[in-house]
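Below you will find the structure I want to go over with you.
Note that this complex is displayed minus one protein chain, with the remaining chains in position.
Residue numbering begins at 1 within each chain, and the chains themselves are lettered A, B and C in the order written.
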Amino acid sequence: MPASNPAFAPTHQPKPLTFDPTKLPGLSEKLLRSHWENNYGGSVKALNTIKQKLAQALADKDLPPFVYNDLKREHLMRTGSVVLHELYFENLGGDGKADAEMRKQIGVAFGDFNTWETEFRRMAAGLGGGSGWVLLGYNRHTRQVENYWLADHLHGPADTTPLLVMDMYEHSYQLDYGAAAAKYIDAFFQNIRWEIVAARLARMA
Amino acid sequence: MPASNPAFAPTHQPKPLTFDPTKLPGLSEKLLRSHWENNYGGSVKALNTIKQKLAQALADKDLPPFVYNDLKREHLMRTGSVVLHELYFENLGGDGKADAEMRKQIGVAFGDFNTWETEFRRMAAGLGGGSGWVLLGYNRHTRQVENYWLADHLHGPADTTPLLVMDMYEHSYQLDYGAAAAKYIDAFFQNIRWEIVAARLARMA
Amino acid sequence: MPASNPAFAPTHQPKPLTFDPTKLPGLSEKLLRSHWENNYGGSVKALNTIKQKLAQALADKDLPPFVYNDLKREHLMRTGSVVLHELYFENLGGDGKADAEMRKQIGVAFGDFNTWETEFRRMAAGLGGGSGWVLLGYNRHTRQVENYWLADHLHGPADTTPLLVMDMYEHSYQLDYGAAAAKYIDAFFQNIRWEIVAARLARMA
Partner (left out) sequence: MPASNPAFAPTHQPKPLTFDPTKLPGLSEKLLRSHWENNYGGSVKALNTIKQKLAQALADKDLPPFVYNDLKREHLMRTGSVVLHELYFENLGGDGKADAEMRKQIGVAFGDFNTWETEFRRMAAGLGGGSGWVLLGYNRHTRQVENYWLADHLHGPADTTPLLVMDMYEHSYQLDYGAAAAKYIDAFFQNIRWEIVAARLARMA
């Protein structure tokens, strides 16, 4: 393999939080810091590790392809964890209030804004006690705005840009709420930074 | 739910093949037509069905959220199957020759073009006898061009636009090659329509 | 690690077919031999390979646990493939006729025999075009006889002994039937060796 190889370069760096974690109503600093440092930060490190393992493995011509793919699965999983966590933290820190333009745009996609919120909250509730993500996404291929259910970091809708990302792994709420996922769902909605959702959607125009 | 609801509208239509299925070296018309009609076409129908089920289920306030999510999982799976199949067929029908500009761009991402091809082929080989997809994708979030391993239609890298899509479900080759996945991999490479890959990449610029 | 270590020993051997593959109505010799040799045989080899990799990996104290688990996932997958394939081939080669005692026992579990068959066939139909297994199993923990849906070799009901195993990976039928999974389902039922199902159930008494 050539010396310069960006696809296999272990150069991922954790992105700092874009909000003050002492100020989010309903989400404690302890929870947010642990989530950022251990779960997100751990995945950044793991992604760098796996890229080094992949570079070594690719150079080993005797390694069976199915063993190589075990590493590519980890690569997909850690990439998912890193990207989704970055989008998640980035869409927190707001006042939770979607403005009229945002409500209109989501309304166009879902019939009305409440239909969207009802589905998104129901999907989140259904993931309580387990793990996964809920995504509002813009599917670039079908040109639709939809909600997607993800069982883990490996899942994801094809050719889709996430607009609003909600972590439903238990590390997102157990420290503050134990098994009471419903309280976390309320807290999440209270802290959505809708400006970011709008900005992500605007880029799709 | 309001009458007009695009996110739940069962209006997906199969897209016709963009090549003449009698003309692809190494991939028979029978295989290609069966793949398009039964596997891709079946998923288009299933996606429409699942959207109708979702609209009914959302209106049923007594349905437990975890049962609702069983349908959302199917929604993710069928969306994945429809989108990935459309991208797959679209990137077939070419002469398999990447031009100098394409080789250069992939070379920038992977160190050199051969490194990319070695990894992509190895991942495909590792999926032989099972099911899944191999993707060359542009990750819009990390701004990297990478290969991704997908175990099934539910898997996918977050915020990524597929550039080259390869179906490794057994319906992609069993009719022509039985278990000899290696022959299918060669045939796939011979038929890549690199112009489409270039066009998809150009849109990311 | 000590010299003798059965859990990591790469000593799996393929078990020969217990029927004459030229004699099964609706399942060709070519299909059965390819399935046995490539898909089952391939997994036996892969399982041995992965056990050697695990022994090496366990001795490497610097290997991150999550990378070790990538191999343990493969271990689970190949173990599933080997065991389920052996049970599948073993329950083929019969005349497809459940005797009165068998029908009675399944009837006790499902209300009546037809209810069982209706569910089992429907589950098989639902897996057409994808991959997975359908299992009639005895759950030793709940003491129930039930049908189970498995998406792949990794899936499986906890503490359950398979009684009747049906492969729904496309390599089970594409060579003979293409995408026409329904024809394979009929052929499978025609070839069930119910004596084996009865013997497996008798061991649970």
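What we mean here is this: a contact is a pair of C-beta atoms (placed from the backbone, for glycine too) under 8 Å apart; a residue touches a chain by one contact, two chains touch by 3 or more.
Predicted model, so just to flag it, every value in this text is computed and none were measured.
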The listed residue (C:Thr79, C:Gln174 or C:Asn191) that touches the chain absent from the view is C:Thr79
Of C:Leu17, C:Leu58 or C:Met102, the residue in touch with the unshown chain: C:Leu58
In the complete complex, which positions of subunit C touch the hidden chain? 1-8, 12, 58, 64-69, 72-73, 75-76, 79-80, 82-84, 86-87, 108-112, 115-116, 118-119, 122-123, 125-128, 139-142, 144-151, 154-162
Suppose we count only contacts with the excluded chain; which residues of subunit B make the list? 46, 49-50, 53, 64, 66-67, 70-71, 73-74
Using the document's contact rule, name the residues of subunit A that touch the chain not shown here. 30, 34, 37-39, 42, 129-131, 151-152, 169-171, 174-175, 178-179
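Quick note on the criterion: only the chains that are shown with their structure count from here on.
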Can you name the chain that lies farthest from subunit B, using the mean of each chain's Cα atoms as its centre? C
Calculate how many whole Å lie between the centre of subunit A and the centre of subunit B, each centre taken as the average of the chain's C-alpha atoms. 22
I'd like the Å distance between the centres of subunit A and subunit C, where a centre is the mean of that chain's Cα atoms. 36
Provide the list of subunit A residues touching at least two other chains, using ranges where the numbers run on. 64, 66-67, 73
